[in-house]
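The complex is shown incomplete by one protein chain, all other protein chains being positioned as in the whole.
Right, chain A next:
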Amino acid sequence: MSKKLSVQEIILTLQKYWADQGCMLMEAYDTEKGAGTMSPYTFLRAIGPEPWNAAYVEPSRRPADGRYGENPNRLYQHHQFQVVMKPSPENIQELYLGSLEALGIDPLEHDIRFVEDNWENPSMGCAGVGWEVWLDGMEVTQFTYFQQVGGLEVHPVTSEVTYGLERLSSYIQDVESVFDLEWGNGVSYGDIFKEPEYEHSKYSFEESNQEMLEQMFNDFEGEATRLIGEGLVHPAYDYILKCSHTFNLLDARGTVSVTERAGFLSRIRNMARKVAKAFVEEREKLGYPLLKNSEEGAE
């Protein structure tokens, strides 16, 4: 059997594969976020009539999932490989299965299934319909047809394929713990991430400054709201992402009461809805440039 792919080889393979399918290779977006869906390359681009095909790796921070680097499968920060295609191609499932083959996973040698799993992120006003993909019983990919983003009904529909890179790599490299993965050139995942995992867990659960975080949330919210008013959609969106991450830190600390929690989430949702509307208006004013490009390309 050939040498097992390292994490970076898996990423390179997926990038090459999806680039060949017409996706732009984007870089990770540089603001903290809980999932690749929250990158503007998905959240904002899923809104409105313009086509959009992109693929990127997104480091995703979930403070409450931190386990001090002691749990073999749970992480403060994991990596998603995100593919979004809009409008959803007719053969998106086949394209996805092709990507597994590109990674050396022959469907005839495994059991691959699409098991219903509808996705929802109420705090961002998002909802979609789809599956989790099981590879020999392990969930390796989330597969979603967006129906609503930022509280807006989408048209056309974006298909989103999210690979859990650690899960998929653990399967491909056949290791019990993510920390035993080979990232590349003989360096292990643990060599790179074990210490940060410990420190971020310690920070999130024990050391974070609650008052400061609450103050930051208020400031970020104020700034986001002001910027939406100014029509500065992208800076406003950055501050919404910051709000979301700040809330996640507060939540991990376990000090947010039930009522407060609902309050925070509804504040984020309100901003997400406003920015979604503002983004559509901005694109409309610009005359939907990507729509023109695709029409010209077709001629």
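Following the convention adopted for this analysis, a residue touches a chain if its C-beta (ideal position, glycine included) is under 8 Å from a C-beta of that chain, and two chains touch if they have at least 3 such contacts; residues count from 1.
Throughout what follows, contacts and distances are computed from a predicted model.
According to its UniProt record, the chain left out of view corresponds to "Glycine--tRNA ligase beta subunit" among "CoA transferase subunit A", "Glycine--tRNA ligase beta subunit", "Peptide ABC transporter" or "ATP-binding cassette domain-containing protein".
If you put the hidden chain back, the residue from A:Thr13, A:Ser88, A:Gln173 or A:Asn270 that touches it is A:Ser88. Across A:Met124, A:Val157, A:Ala224 or A:Ile240, the single residue that touches the chain missing here is A:Val157.
Residues of chain A that touch the chain left out of view are 71-73, 87-90, 93, 97, 107-116, 118, 129, 131, 135-138, 145, 147, 155-157, 159, 171, 176, 254, 257-259, 262.
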